[in-house]
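These notes are about the structure you will find just below.
Shown here: the complex without one of its protein chains, the others still in place.
Moving on to subunit A:
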Amino acid sequence: MSAREEILARIGKAVAGAADVEIPRHYRTAPQVEDLVGLFAERVDDYRAIVHVLPAAEVPAKIDEVVAGRRMIVPEGFDREGGWTDLDTADGVITYCAVGIAETGTIVLDHGPGQGTRAQTLVPDYHLCVVRADQIVGGVPEAVARLDPARPLTWISGPSATSDIELNRVEGVHGPRTLEVIIST
């Protein structure tokens, strides 16, 4: 018997006669959040990321200001000219995202247009992410429902961090040490 057949047979034997289970889903699937942008900004800030909330028209000028002097990767599909291309020597990367989650302060990238490859948002030490207000949902269930599992997904909640040395939080071991978020309203 192949390993596959044998494992499947063992499972069949192990659970024979066991009753099946109903899954109760009485948890909140759409938490009521009055101020999505406000809560999202507060929760992102809790991770010691830098947060700005701005009207859409002021976003380009803000980007100019915060990236000044940095060699920034600008992925395809991001509405901005030029950009550094060498991953190894780049100072940072600027992206859009797919979804923002208010309750957890999480940004999800599905690496679609303007979001770069997975490596582009990982190797440089600085990540600037622009989140549109209409991309922000209340909780995790709404985010899961919006996302496409066929795409690679990266969920980011604050900058890279470790607590492995006496539980002291240290930012940035391998991923970007600085996460800056511009929420465009």
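By definition in this document, contacts are C-beta pairs under 8 Å (C-beta built on N, C-alpha and C of every residue); 3 or more make two chains touch, one makes a residue touch a chain; residues count from 1.
Going forward, contacts and distances are computed from a predicted model.
Name of the non-displayed chain as stated in its UniProt record, restricted to "Lactate utilization protein B", "ABC transporter permease", "Inner-membrane translocator" or "Cytochrome-c peroxidase": "Lactate utilization protein B". One of A:95, A:115, A:135 or A:160 touches the chain omitted from the figure, and that residue is A:160. On the side of subunit A, touch with the chain left out of the figure occurs at residues 2-4, 6-8, 10-15, 18-29, 43, 46-47, 88, 101, 103-106, 117-119, 122-123, 139-141, 144-145, 149-168, 170, 172-176.
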